[in-house]
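FYI, not all chains are in this one, though none of them got moved.
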Amino acid sequence: MGQTIGDIATALGLEAVGDLSLVIRRPALPGEAGAEDLALAMEKKYARTLSGTAARAAVLWPEADWQDLGLEAAIFVPRPRYAMAGLTQAFAPPSHLPTAIHPTAVIDPTADLPPDAAVGPYAVIGPDVRIGQGARIDAHVSIAAGTRIGPGAVLNAGVRIGPRVTIGTRFVAQANAVIGADGFSHVTPERSAVEAAKETGATRDAVQTTAFVRIASLGSVTIGDDVEVGAGSTIDRGTVTETRIGHGSKIDNLVQIGHNVQVGEACLLCGQCGIAGSTTLGDRVVLGGQVGLADHLKIGSDVLIAASSGVGTNIPPGSIFMGTPAAKREVFVQQVTLTRRLPWLFEAVERLQKAVSKDETNG
Amino acid sequence: MGQTIGDIATALGLEAVGDLSLVIRRPALPGEAGAEDLALAMEKKYARTLSGTAARAAVLWPEADWQDLGLEAAIFVPRPRYAMAGLTQAFAPPSHLPTAIHPTAVIDPTADLPPDAAVGPYAVIGPDVRIGQGARIDAHVSIAAGTRIGPGAVLNAGVRIGPRVTIGTRFVAQANAVIGADGFSHVTPERSAVEAAKETGATRDAVQTTAFVRIASLGSVTIGDDVEVGAGSTIDRGTVTETRIGHGSKIDNLVQIGHNVQVGEACLLCGQCGIAGSTTLGDRVVLGGQVGLADHLKIGSDVLIAASSGVGTNIPPGSIFMGTPAAKREVFVQQVTLTRRLPWLFEAVERLQKAVSKDETNG
């Protein structure tokens, strides 16, 4: 499994120096690197850590003195994070995904799979499903009737894809993700507690009933190209239109996306964030971990919402928002700063009260 | 699959006008409606959107002038959201759920299934399970020993139902929901960090130990009639009593319900909310998305807790609470308003200090 420094550098289009024939087995953190590892010391701060190891080769920051660091070979990277993509792919271990159709897979005779499809044990593929070339579908995946998935899909174990979902190319779903469940949409014949709270300010003005009726999900989910959905994440079907995820958007684990939500292109939705029904995101929106968006909002393109924020209002394009209720970054930072100074403020006011009261007594 | 305007209106008990024999294929958003669609323009604000489309029929607000909108037929709805339930059900596509018992389903000989049960591929039903009429159980569902499920159940793919769970009629579980896992209840022989923090204020006063011992879950989960549990949601078993979900309560995706929790009737628990162990909810409680309730709380009936709130105290019936730590709505709104005015307050106090200091200097 070893590769030479020269081959790695060539494959990644990077500059290498020293003994280009040196064979390394895997990349490693600077403090954990052994003699056969490629130490990842891409920032100057790792220089000292590196010098204490047996590493003979490293990936270094551009101006590093590799010989002074005691190395026999080095690769230089101008943009460390991006270099990690190529480096980790170069050393990726063999895939654990299936390579052929397992005899226990239950594939409906009307499903259309490509000749090279790989389907793991006990996967279930329903009627009228169409799947593109190169799909790797792991054990226990289920795909319901009428779903279309483009070429190059990777569906890890236990992924659930509901009916009539449409997915583009190179889709990745991590284990136990659920795409295309029914939307959470239940109505009452008369005014509900939520409606009463909005209209009269009191939940008691609702008509008390247990008679919720489901609004069915006639729509489904449409997902663009190069989308990834994380482990355990859930995306509900739309009511009369589609729930949509745009090209290139990446969704982390345990993220919830409600019915009718529209996510633009190249968005990053971090772990455990949630988007309530019918909210729309522009392109390149970043939601930090555990961010919550209320329903029916419009979030503009290039918006970044910091982790742990709760958003109840529309957000204009290009904004950075934080907090609950979320505010512009500079407003939020000021609020936090001033809140920390409240003890001083209370004391100042009490001192002023005494001073003024004394003035009045004296005056 | 088309239906006439007249038939739809009759089925839903609504008033229709114009060409009642006009056949439509599906409901559609006002801006997306084509010539064969039923445009959903149930509020006046959609009038302009509608006029730009090819729609020939629409669902309209009561006083709408349908002919002026260029329509050939219309249905009027007094309560739009409720009408959506009937409309979407009228056009619901054929179900993707199984219609018979698949030969690969593993059903214990002591399990009692009705003659009309439908069980998908690779579902596993354990000993002493009893399931009511009309159940549709999708692929890869597992149901553990001793569980009882009432008539009309829908269990989507990958649902996990633990041992000795009792469920009423018309239960719906979305894909990968987990009902009846072990409660999260681990104790230490001596004072733990959480106990020390409560008692002495310092986690360091705990006896340092790794020796957690599990409190077993002897109880199970009891669920009433007409309950729905969303995709990926988890409900733990009780310790010596049951974790209970009351009739008509609806639970969204990725919701966590701890051991011994008691949820009343007709509650709505929105996406990603969490209820810690032994907390009790009255009837018609609404928890917004990502709401967190601490353990051992009592939340009264008709309480509404806004999205993103964290609750650490009991809440009296009929209240609307918000924020973390959650407070009454009017208190929370005032706090948010005043916090936004803090910059003014700090400046005012600084001006006062100067004025008073000058007075004193002058005085």
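Each chain carries a letter (A and B) given by its place in the written order, and its residues are counted from 1.
As a convention for this text, a contact is a pair of C-beta atoms (placed from the backbone, for glycine too) under 8 Å apart; a residue touches a chain by one contact, two chains touch by 3 or more.
Bear in mind that the values here come from a model prediction, so they are computed numbers and not experimental data.
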Homomeric assembly size (copies in this file), of which only 2 appear in place: 3
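Going forward, only the chains that are shown with their structure count from here on.
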Residue ranges of subunit A in contact with subunit B within the complex: 106, 122, 124, 126, 140, 142, 144-146, 158, 160, 162-164, 176, 178, 181-182, 184-190, 193-194, 197, 201-204, 206, 208-218, 232-234, 236, 239-241, 254, 256, 258, 272, 274, 276, 290, 292, 294, 310, 312, 324-325, 327, 331, 334-335, 338-339, 341, 345, 348-349, 352, 355-356, 359, 362
Subunit A-facing residues of subunit B, complex: 26-29, 32, 40, 79, 81-82, 84-86, 88-89, 91-93, 96, 102, 104, 120-122, 138-140, 156-158, 172, 174-176, 226, 228, 230-232, 247-248, 250, 252-254, 265-266, 268, 270-272, 283-284, 286, 288-290, 302-304, 307-308, 318-320, 323-324, 329, 336, 339-340, 342-343, 345-346, 349, 352-353, 356, 359-360, 363
